Each structure stands twice: as structure tokens, then as C-alpha cells.
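One protein chain is absent from this view; the other protein chains keep their places.
Up next is subunit A:
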Amino acid sequence: MDELSRAQIRDLMAQVLANQGKALPDDDGTDLREIGFRSLDFSELALRVEDETGEELNFDAPGLRRIATVGDVLDFLVTLQRQ
């Protein structure tokens, strides 16, 4: 199974936001609250990654609660794919 790269996940994240009429800033340090990226959006993104890779991504909420920035989202999903 092929893993998605960080850049590919970034593209998917941009699509999730674009569907809501929002843009994904270039800066990975952007706070998720600033762009209104909530836990359900994270879930949607994770499911899109699953669709691409065919592998289920399961995780507990405490890990999710530590995610604060765009970069955190990408790092979390890159790591999760490897578990």
C-alpha cells in the first residue's frame, strides 16, 4: 500500500477547506482555529487519505486534541499512516 506524502495530504486538506469556501494558508504554523478547521474536518481529511491508500486510520481523541496547527495535522496523518 502506498503512503501519501506530506505534500499530497496538504493538497487533500486544501480540498476539504475549498469545499467550505476557505483557503489553506501556505504557513504550516497557522492555527487551526484561525481557518476554522475543526475535528470533523480532520475526520473528513483522514477519510480522504483512507480513500487514497485503502487503509483505515483509527486514532483516539486525546491525540487529536493536541493538534493545533496546519503542520500538526500533516505530521499527525503522516505518522498515523505508518502505524
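Quick notes
The working rule: a contact is a pair of C-beta atoms (placed from the backbone, for glycine too) under 8 Å apart; a residue touches a chain by one contact, two chains touch by 3 or more; residues count from 1.
Definition applied: contacts and distances are computed from a predicted model.
Per the UniProt record, the absent chain's protein name among "3-oxoacyl-[acyl-carrier protein] reductase", "Cell division protein FtsX", "2-oxoglutarate ferredoxin oxidoreductase subunit beta" or "ABC transporter domain-containing protein" is "3-oxoacyl-[acyl-carrier protein] reductase". Looking at subunit A, the residues touching the absent chain are 39, 43, 46-47, 56-62, 64-65.
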